[in-house]
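Provided herewith is a single structure, encoded as structure tokens, for subsequent inquiry.
After this line comes chain A, so read on.
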Amino acid sequence: MSLLRSPSSEPLWKEEFSVFTADERYVTRRQFVKFLSLASVGMFVGNLWILAKAYFAKPPTYPASAIAEVGEIPVKGVKLFSYPGPDDRCIVVRTSEEEYVAYSQKCTHLSCAVYYSAKNDRLECPCHQGFFSIKDGSVLQGPPPRSLPKIVLQTAGGKLVATGVEVSENG
Partner candidate 1 sequence: MAKPPVSAESLLERFGPHPAYTPPGGWQDESRNPADRLVKTHCCFCGQQCGIQLKVRGNQVIGFEPWEEFPFNHGMLCPKGVKRYLQGGHPDRLLDPLLRTPQGFRTASWDEALDFTASRLLDIQEKYGKDAVAIYGGASLISEKSYLLGKFARVALGTRHIDYNGRLCMVSAGTAYKLAFGVDRSPLPWSDIPKAQVVLVAGANVAECAPITTDYLWRCRDAGGKLIVVDPRMTPICRNADLYLPVRPGTDLALYMGLLHVILRDGLERRDFIAEYTTGFEQVPESVRSWDPRTVADKTGVPPESIERAAHLFAKTDRAIAMHARGVEHQSKGVENCLALINLCLATGNIGREGAGCAMITGQGNGQGGREHGQKCDQLPGQRSISDPEARAHTAQVWGIAPEEIPQAGYSAVEIMEAIHRGEIRALLSACFNPLVSLPDANFTQEALEKLEFLGVVDFFLSETAHFADVVLAGSLQEEEEGIGCAAEGRVIHIQKAVDPPGNAKGDSWIYCELAKRLGKGKYFPYASTREIYDELREASHGGHADYYGITYEKIDKNMGVFWPCPSLEHPGTPRLFADGRSFHPDGKHHFVVTEWRESGDPVSAELPIYLTTGRVVSQYLSGTQTRRIGGLVEQYPNPRVEIHPRLAEQHGIKDGDWVTVTSRRTEITLQAMVVKTIRPDTVFIPYHWPGGRSANRLTHRTLDPRSKIPEFKVSACRIRKAMVAPDWVKNAEAKPALPTKGRP
Partner candidate 2 sequence: MHGYEFYVDPSRCIGCQSCVKACEECETHRGKSMINFDFIDRSGTTATAAYVCWHCEEPTCAMACPADAIKKGEDGVVQSSLKPRCIGCSNCVLACPFGIPKVFPELEQMMKCDMCYDRTSIGKRPMCATVCPSQALSYVRPENITRRREKPTNVFYFGKQKIVTRVHMMVPETSDSVSLDVLDYMWEESDVAFAQPQ
């Protein structure tokens, strides 16, 4: 309905509730219910599509990317890097002479950047006191619902290479 009506001798209610089906402006209950049903079906179909997409999805392939020299990071030291894409911030920790672990730095709670606490030997999120295990990224405490995705590391030619991301199913 336009707020500006052209001048008419008919009262407004006559126009709005016209007895002629051709001039009806209000949606009838039937039309509305039809619309709802259509939308509902549409959404259901959409959900099925999404389900199908996920079911038939190929496992993602990840590039290999060198993130550091072997020996560059001191023991109990960290380096920040991006993997697989430039906005995927990650953190690698040298837990011992030979062992390195790397995780996505995005806290699974609200995406704050986690840091390594050498004193507590764990990954900590400064926002809401969420703590992750350095061994496997699982949640030790706090609001985060899921483990941190783990970055798969390999050594090749004296470099540390990130080759994949492991996302655990649950928290």
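For this structure, a couple of remarks:
Just so it is clear, a residue touches a chain if its C-beta (ideal position, glycine included) is under 8 Å from a C-beta of that chain, and two chains touch if they have at least 3 such contacts; residues count from 1.
With respect to how the candidates were assembled, all candidates are chains of the complex that A comes from, given by their letters.
Computed from a prediction, not measured in an experiment: that's the story for all the values here.
Within the complex, chain A makes contact with only one of the listed candidates (1 or 2), namely 2. Looking at the complex, you find that chain A touches candidate 2 at residues 14, 17, 19-22, 24, 29.
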